[in-house]
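Note that one protein chain of the assembly has been removed; the remaining protein chains are unaltered in position.
Then we have chain A:
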Amino acid sequence: MAAIIETSGLTRSYGDICALKPLDLCVPEGEWLTVMGHSGSGKSTLLNLLGGLDRPTGGSIQVRGTDLASLSEDGLARFRRDCVGIIFQQHHLIPYLTALENVMMSQYFHSVPDEAEARHALERVGLGHRLKNRPGELSGGEQQRVCIARAIINSPRLLLGDEPTGNLDHKSTTMVMELLRELRDEDRFSIVMVTHNQEVAAWGDRTIHMDDGCLVREERIKAC
């Protein structure tokens, strides 16, 4: 299967501190990769580099054949809106917009807002009845589902999750993970998800363990 992500000797340093030591990683199209590790192990740094939110200080990083290190600021912005959907632990929804408008905003930056499509995306994540609610009127699980709808609205080939269930209770976590699996099975996008939670990691196809900026262990959970 073709690789969606390929890194070679990928490093990221902040001054003297090396947050990510040379990393070779290959993620095939459609794979759900989970990244585990302690705080400061470099997993979020890796995720930011994969999402084009940060630039490497060494090595190469290719996502769908595009060398991210060679892109300009606006080129990285284009890459993010065309290829990537990102889900955060803290949800990061715009508080003065409704759930529907939050999803439509992602469409606005990508191309043209389409209310029907945004409504459908929210219905897919089970929030068809919460379209007009603002983030403050939604539970944590519901907010995270809005984030998922926002992340998938532009049909990205890569979904990045930075501890997306970190703030959710067990029931909501299960709901979000089931939803992600369902959407992944339907849309066949790849997922790279950072988590602390062993149970959450078990939803993926493969887990890599990081420590002190290095990939220390890898385990395949199920065949891709």
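Quick note on the criterion: a residue touches a chain if its C-beta (ideal position, glycine included) is under 8 Å from a C-beta of that chain, and two chains touch if they have at least 3 such contacts; residues count from 1.
In this section, contacts and distances are computed from a predicted model.
Engineer: Can you work out the missing subunit's protein name as recorded in UniProt? Choose among "Monovalent cation/H+ antiporter subunit D", "Sigma-70 family RNA polymerase sigma factor", "ABC transporter permease" or "TPP-dependent acetoin dehydrogenase complex, E1 protein subunit beta".
Structural biologist: Missing chain, UniProt protein name: "ABC transporter permease".
Engineer: Just one of A:R64, A:H92 or A:H120 touches the chain that is missing; which is it?
Structural biologist: That would be A:H92, which touches the missing chain.
Engineer: Considering the whole complex rather than only what is displayed, give the residues of chain A touching the chain that is not shown.
Structural biologist: Per the touch rule, chain A residues meeting the hidden chain are 44, 48, 51, 53-54, 73-74, 77-82, 84, 86, 88-90, 92, 94-97, 101, 104-110, 113, 150.
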